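Just one protein chain is left out here, and the rest sit where they should.
Letters are used for the chains, namely A and B, taken in the order the chains are written, and counting of residues starts over at 1 for each.
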Amino acid sequence: MEDIIISVAQRTLVAGTPLLLGTIGEVICERSGILNLGVEGVMSVGAVTAFIITFVTGNPWFGLVAAIVAASLISVIHAFASITLQASQVVSGLALTMLGLGISGLVGKPYIGKPLTIKMQNWAIPVLSDIPIVGPILFDRSPFFYMAIVLAALAWFTLEYTRLGITIRSAGENPMATETQGINVYRVRYWCVIIGGAFSGMAGAHLSTSYSKSWIEGMTAGRGWIVIALTIFALWNPMRAIIGAFLFGGIFVIQYLLQPLGISPNFLAMLPYISTLFVLFIGALRDSRKMNAPAMLAEPYRRGER
Amino acid sequence: MANTDVNISIGEGEILGLLGENGAGKTTLMNILYGLYQPDSGTIQINGKDISIKSPGDSRRYGIGMVHQHFMLIPNHSVAENIALGYEMTPLLFPQRKIKDSIITYSKKFNFDIDPSRSVWQLSAGEQQRVEIIKALINGADLLILDEPTSVLTSQETQDLFQNLREMKAQGHLIILISHKLDEILELCDRVTVLQKGRIVGEAQTTDVDKKSLARMMIGREIIFQIEKEPMERSDKVITIDNVMVKNDKDLEAVKGISFSIFRNEIFGIAGVSGNGQRELVEAITGMRTVESGKITIDGNDITNESVRCIYNSGIAHVPEERIRFGIAPGLCLYENAILKQHHKPKYSNKLFLAYSKIKEHAQKLLSDFKVLAPSINVQTKNLSGGNIQKLILGREISEGPSLLVASHPTYGLDVGATEYLRKQLLKRRREGGAVLLVSEDLEEIFELCDRIAVMFQGEFMSILNSDDLRLKDIGLMMAGSLRL
Partner (left out) sequence: MLKLKVTDRIDVLPRHSLLSLVFSLAAGLLAISVIFLFSGVNPLYAIFKIFSGSFGSLYGLKETVTKAIPLILIGGGLAVAFRAKFWNIGAESQLLMGAIFGTWVGLNWGPHLPWPVIVPLMFLAGFVGGAIWGLIPAILKIKFSINEVISTLMLNYICNEFVKILIVGPWRGKTKHGFPYTDDLPLSATLSVLPGSRIHYATLIVAVVTVILLGIAIYKTRFGYEVRVIGENPDAARYSGIDFFKTTLIIMVISGGMAGLAGVGEAAGIHHYLSYPESISSGYGYTAIIVAWLAKLNPLYVILSALFFAGILVGGDAIQISLGLPAATVQVFNGTLLVFLIMGDFFLKNRVALQWDLKRN
């Protein structure tokens, strides 16, 4: 029984890690006012890049760095389209998804069926990982997991308690007021989109070099879309995202485990999306200010317009 | 040209008032000081030294701070976060905590009573304004410019603000108060400079002048009554507004229990500086804003809070203040905009289909009847000049022969030719038996066209007078809230 609990918990943390990473990035991006629907595509690009570079160099850390770079670069397209060209962020984000999925599938084709010999190994933290039950669950995990937790806390701290955080949040709340304070809102948003992409890239790297050691087309399997839901479910708060990511991740882990009990796995799979809608619904009934939704999310901002 | 040959000077520990109507050039001048615009010629000197200001950052460095009429605050953030956003010396980490002390210091210094951790949306207008002031002060402003600061304040809040400003003056700050309200200028300021159409038309110590002389300087003309329109017998009542109260977007009362009626063959004018409730009144009458209390009746039908379409069907047409924003769909072509408000009428559509041949015919007629210059009825409406767009809108609304035509700042921004043409059309409507409600800041227009004139100030009518009433010579006082009849 204990083994089952440990196993489920471990797998939950693994499943939630890419979700958390992606969500941190999307939170930063949306907080600055830009909606990025391209997460699925960017994550895919990160995954394939990490895989290829790790395959070629034998070092998963190079793969991680390359994934971050590639994901950031491709995100520039969305930034350019939605900030400079003022195009619809919905259309631009969807284009990014298609492009990302397409390019990664194309570029990754030769590598299908060739697993990595070296993948990202788990780090067992000395002493802590020996604690019964909790040890193997929390402290013998992939570096991606530790990074995700640390980065989530860092992101939260930055958004809430630093000057940079105020700047980002103000750009998303009221770009006009922010601009009158001498801040270049365009530049702030560009960086936030790119950083958001970098996080999605990390999430993708986790998938191809830690979660599994192979590349297959469609590796991201809809995780990018879950990230978008999770961003809202977490009310744009990276700390809440930690809980949400493992909650959502956990659902997919126990999805089939609960089947003998008569609980439909498909119904469970619906829960992340239903709960996101539910969160929005509740927010609409109460004072929407508590929602934390950036007031100007997805509204194009043109400098000089009153 | 917004300003010509403007020379202003201000000494230490002084409050200077800048008086003038809207469009007199006050805000432009101050925006130059603040660094938002560049002057085409002229100099700025501080303590006798020439300086140049190219951006808000520059002006801030020279100790100039500005509190705009429309607050640039982020409602969901706290006071501390809002101030930290613009403050150059904001620390990178934990800015809210570190700035808090500075905020409290300034707060105590001038008795502002602002709690840095509260969210801005929870603050009253007066408190929000004080946040803006602290924002300016914390950046080291010695000179503080306030643009129409009392337009959003209650009278108590106004008194509090004046108290604060006096204390700041005592501490050596220089203050420029931009306003159109005579009472406030006289109460608070040491000196006053009067601007009209971009020029200085008067300067004085406030102890040397009274309201009447200031008003005369502000309006700048003797009120000569040149009624070129033929007198008309007052006919039946068309619309009655009965004790109507309307709120503005900030949930404050913008129209405070106004009552009046308009008759056929009459142009009824509402004069007054923009922002005193005119917009909200017009929106309430045309159905675009809720009437909180009171009643509006047209031709005997109660139309209070009915839908826009229902009100239109009852006979009220509307030429809106912001013609591009509300009056047309810019990307649609002319003939499609020619029926923007009328497309549901039987002659332009049956149940399902629009009768395009009739619509195009109508559009063609509008173009010629109202002298709209356009290559054809098929061009996109946004390609027309402002004047032609307005003529289209006016023609569209007038041609249906409405019982009441509401025209809000109809000649704003138009050239002389278009202006004259529009005014003639309004007079024509009056002759034909229609009633017109004209809201305008242009006194010339008000006097030329109206049979009766109401002066609106802070949501109330200061007076309703016939256009030949001699008491209208004090219209300046009424517009500035200093005289009620």
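One rule holds for everything that comes next: a residue touches a chain if its C-beta (ideal position, glycine included) is under 8 Å from a C-beta of that chain, and two chains touch if they have at least 3 such contacts.
This one's a predicted model, so the numbers in the text were calculated from it and none came from an experiment.
Note on the undisplayed chain: of the listed residues B:Leu16, B:Leu29, B:Leu186 or B:Ile328, the one touching it is B:Ile328. Only one of the listed residues, B:Tyr312, B:Phe447 or B:Phe461, touches the absent chain: B:Tyr312. One of A:Val8, A:Ile103 or A:Ile149 touches the chain omitted from the figure, and that residue is A:Ile103.
Hidden from this view is one chain, which touches chain A at 35, 37, 41, 77, 81, 85-88, 90-92, 94-110, 217-218, 222, 225, 228-229, 232, 264, 266-267, 269-270, 272-274, 276-277, 280-281, 284-285, 288, 298.
Touch with the hidden chain on the side of chain B covers residues 38, 54-55, 287-288, 307-309, 312, 318, 320, 325-332, 336, 340-341, 343-344, 349, 352-354, 356, 380, 382-383.
Here is the rule we go by: only the chains that are shown with their structure count from here on.
Chain A and chain B have Cα centroids lying 47 Å from one another. Every residue of chain A that touches chain B in the complex is listed here, in rising order: 161-164, 166-167, 169-170, 173-174, 176-178, 180-183, 289, 295. Contact residues on chain B toward chain A in their complex (touch as defined above): 55-57, 72-77, 81, 84-86, 90-96, 119, 121.
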